[in-house]
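In this view, the complex is presented without one of its protein chains, the others remaining in place.
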Amino acid sequence: MYSFKNDYNQTCHPNILKELKNLENIQFDGYGLDDICDKAKEKIRKEIENDSDIHFIAGGTLTNLIVISSILRPYEAVISCDSGHINVHETGAIEAVGHKIITLKNDDGKLNANEVKKVFENHFNDENAEHTVKPKMVYISNPTEIGTIYTKKELKELYDVCKEYDAYLYLDGARLAYSFEAVNNDVYLKDYKNLVDVYYIGGTKCGALFGEALVINNEKLIKDFRYNIKQRGGMLAKGFILGSQFNTLFSNNLYYEIGKYANDIAAYLSEELEKRNIKMLSKRVSNQLFLILDNKTITELRKNYSFEKWQVIDDNNTAIRLCISWATDKDKVYEFLEDLDKIL
Amino acid sequence: MYSFKNDYNQTCHPNILKELKNLENIQFDGYGLDDICDKAKEKIRKEIENDSDIHFIAGGTLTNLIVISSILRPYEAVISCDSGHINVHETGAIEAVGHKIITLKNDDGKLNANEVKKVFENHFNDENAEHTVKPKMVYISNPTEIGTIYTKKELKELYDVCKEYDAYLYLDGARLAYSFEAVNNDVYLKDYKNLVDVYYIGGTKCGALFGEALVINNEKLIKDFRYNIKQRGGMLAKGFILGSQFNTLFSNNLYYEIGKYANDIAAYLSEELEKRNIKMLSKRVSNQLFLILDNKTITELRKNYSFEKWQVIDDNNTAIRLCISWATDKDKVYEFLEDLDKIL
Amino acid sequence: MYSFKNDYNQTCHPNILKELKNLENIQFDGYGLDDICDKAKEKIRKEIENDSDIHFIAGGTLTNLIVISSILRPYEAVISCDSGHINVHETGAIEAVGHKIITLKNDDGKLNANEVKKVFENHFNDENAEHTVKPKMVYISNPTEIGTIYTKKELKELYDVCKEYDAYLYLDGARLAYSFEAVNNDVYLKDYKNLVDVYYIGGTKCGALFGEALVINNEKLIKDFRYNIKQRGGMLAKGFILGSQFNTLFSNNLYYEIGKYANDIAAYLSEELEKRNIKMLSKRVSNQLFLILDNKTITELRKNYSFEKWQVIDDNNTAIRLCISWATDKDKVYEFLEDLDKIL
Partner (left out) sequence: MYSFKNDYNQTCHPNILKELKNLENIQFDGYGLDDICDKAKEKIRKEIENDSDIHFIAGGTLTNLIVISSILRPYEAVISCDSGHINVHETGAIEAVGHKIITLKNDDGKLNANEVKKVFENHFNDENAEHTVKPKMVYISNPTEIGTIYTKKELKELYDVCKEYDAYLYLDGARLAYSFEAVNNDVYLKDYKNLVDVYYIGGTKCGALFGEALVINNEKLIKDFRYNIKQRGGMLAKGFILGSQFNTLFSNNLYYEIGKYANDIAAYLSEELEKRNIKMLSKRVSNQLFLILDNKTITELRKNYSFEKWQVIDDNNTAIRLCISWATDKDKVYEFLEDLDKIL
């Protein structure tokens, strides 16, 4: 049985464990105030080409709830597309810290700047505005939940709308490593400074054991931020475990290579499926593929492979998701194609 | 420079990294629903000698806030001693999830059952009870913040008071490994089933990279618990990283050996200090020592050792804390004593 | 200038002030524990024909947030139609107490039992259910935000779905007085015992100065409820002010007469508008009318009348809302029709 279920089904990239092994017998200060965290931050700052504030946080949901609760006042809300991770897969974490998520229908997994603008306009034109939550933040993820990516232009438009309405743009980069080599991508780490107020560079889904690197571009959001991390339980006593992992990820281009590796396989698989005239729910962009297969084929494949059923298409056909990661074994991809050929 | 500052200043026990290395190339299901978590739970269940519900959570503050917010209704409160970790060192995490902490003066770091009983009595005798929060849970830690431990009798008394008033007893075992070989300890893992409703077996401070194992004894508290962990961000995508660590900690008696190792050193150090007539703030019980030294001596020691200043005694003397852990280097302890002799 | 803007633009029904005047020089116990509150509860219990638990709360948003936060666990959510008051007009009050609102498209202002059932089914069939909020309550209002009403059959279907999934049905009766004489109504106070778990009988919009009467049918929801009211600030020190008002409203059929008065005027106005071939956005059901007028007519009418613009129909036409209440002056309704005739 081989799993294409997600991009977090193996421990971590070997370099990461190797580096943790190297730290054996070294003593560190607690709570992220250590040399190795500093070193990791320096490496990231070099990649992002600015000196934004950086924090390492234990996980993605934690990062989202800490960022959002730290920035918003109780009556302020965050705009997300309906398929946004905070809206559907975090068990109401954002509402649990007190904030409404204003949802807009997703457009290929993304938020559209014009639609977002309308939310702001409607609110500020409403003479009873105070009877409704005040939109103050826009949440997006890149790549999105379905693996699509934002262009630089799209991000700029969203950011401009936010600035026009004195709101913040927050980007969830849980899978950021897989964006750089995605189809038609034109946004790189150095660009985010001028495109979002705050974002995180994902570790968990991009080769780390766990952990995310939060980057705060907007100076207004920096003050006292560590209090927030501590209060919500996101500050690791052994912060250097997080620092070490990001130190490794940003050494020798590892973070980029992890993304490239997965995208290359995904691209190969996508081409091969095309040759076999397999229908796709949407065109492959990054490390996720959405295939439409008949249910009999799916049952056969499931004998040897695990993957998520994504969407029922009709009585006989279902879209499935194949998720490729830094850890995917190429040979298993070849085998998958062979097995598919046998079934078809 | 050698640090006696805390018990979380090194990565982890070598066995833990070794085992993580062994998991390379193995695929696991996400969110703690994997074989290795199951195996770790089985091992813990063998030690606790019952089949309580077990969950692995990313950190101590997270565990505390998840447990407390999951169990209490909005108007219910938790009783803690004033020095309790939730009261002083978690940046208001419990209040942030909506609950008041009713504090009692600590008695050698501990809560006294009679004092706790009075809180319940006063509340339920108050004809305007509903104008005040309802005490519904008692929070203790074992070992306590200052390294003392509860006897079985003391725990039983607290538990009985809780049961009398239909409340829950929650034990924070962040340093539980260091309790078993503590001076005069008579409480072991197998005893907790009948002494507390819910507790956690600490990993972070007891040799793991990070993570805690929550044990829910009281069946009323089990239902839907994973929703709570997920909502607060305590559920790791790669739950098997936590499972693997506890699997290692509960193989070959490692968890007990870690505690014994630290306690043995602490006992040795305590004896040696006694020989030198060094005054102690309180008698050594587990892995923490509280020495009273004159400030000049402290300044000298600080050239080669880091440790926490715990309490000002008078203009010339200060109590300092030395924290011994699974990772403490014995040779450094000998050196510390030699250096101390040179100064004195 | 005469206002048809809402049903809370005048102090209160004269009987209410008269009765408050009668209480001058009488001393009462505080916080609703007085004779007059008891008397008011007895009168309500006679009307609802059962001995449900009753509480008087200072306002509608308060009642909603107290009920919902009291009943739901942190990870549980409430289902509402998109136009529900808690979803659009309470500034995120429900999210501020920690709960997600799962929204369904409204069907003539109402929730449909089949649609609600699907939400439960989808959740409980989801193998990753704990990654999403758990639906545990259904929120409806009767009459709805647009003045439509639920039939007994519709309520029973919703209630049955709730019971099937161990969830609660909560009915917001801010305008309940206007439901009894609404077109085709077949639900009366005595029926609610077997149709909802908890509901409130609105005072503020039905002739009182302020205040709502919460009725808890489901015994599981009764315990400790006053703690919740007190904690959220909904418990009036002078609770007897609320008790007195409901005592008056439920004396001499006043509550029903208030509703009948408004519905009669609304019916008359509806008929007259029909005679004039004025298009309606929807058929009049209770005390609210939604007329479609051309913008020039609206501008003319606004010289003498205030009302809410409800919805833009096209470039030239807009739907407006006329709200009739216990306090509406019939003569002003005649004048309005005359003025309309002059314009048309």
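Order of writing sets the labels: A, B and C. Residues in every chain begin at 1.
The rule is short, and it goes like this: contacts are C-beta pairs under 8 Å (C-beta built on N, C-alpha and C of every residue); 3 or more make two chains touch, one makes a residue touch a chain.
Source: prediction; values computed, not measured.
Across the entire complex, the residue among C:132, C:231, C:247 or C:263 in touch with the chain not shown is C:231. Checked against the hidden chain, the listed residues C:25, C:125, C:184 or C:277 yield one contact partner: C:25. Note on the undisplayed chain: of the listed residues A:231, A:247 or A:263, the one touching it is A:231. Across the interface with the omitted chain, chain C contributes residues 2-3, 5-6, 8-11, 14, 17, 20-21, 23-30, 58-62, 64-65, 90-93, 96, 204-205, 209-210, 227, 230-238, 240-241. Residue positions on chain A in contact with the hidden chain: 31, 69-70, 73-75, 97-98, 128, 130-131, 134, 224, 226-228, 230-231, in rising order.
Against the chain not displayed here, chain B makes contact via residues 74-75, 77, 88-92, 95-101, 128, 130-133.
Just so it is clear, only the chains that are shown with their structure count from here on.
Note: the chain lying farthest from chain B is C, by mean C-alpha position. Per-chain Cα centroids separate chain B from chain C by 50 Å.
Separating the centre of chain A from that of chain B, both taken as means of CA atoms, is a distance of 34 Å. Put simply, the C-alpha centre of chain A and that of chain C have 42 angstrom between them. Each of residues 90-92, 96 in chain A touches at least two other chains.
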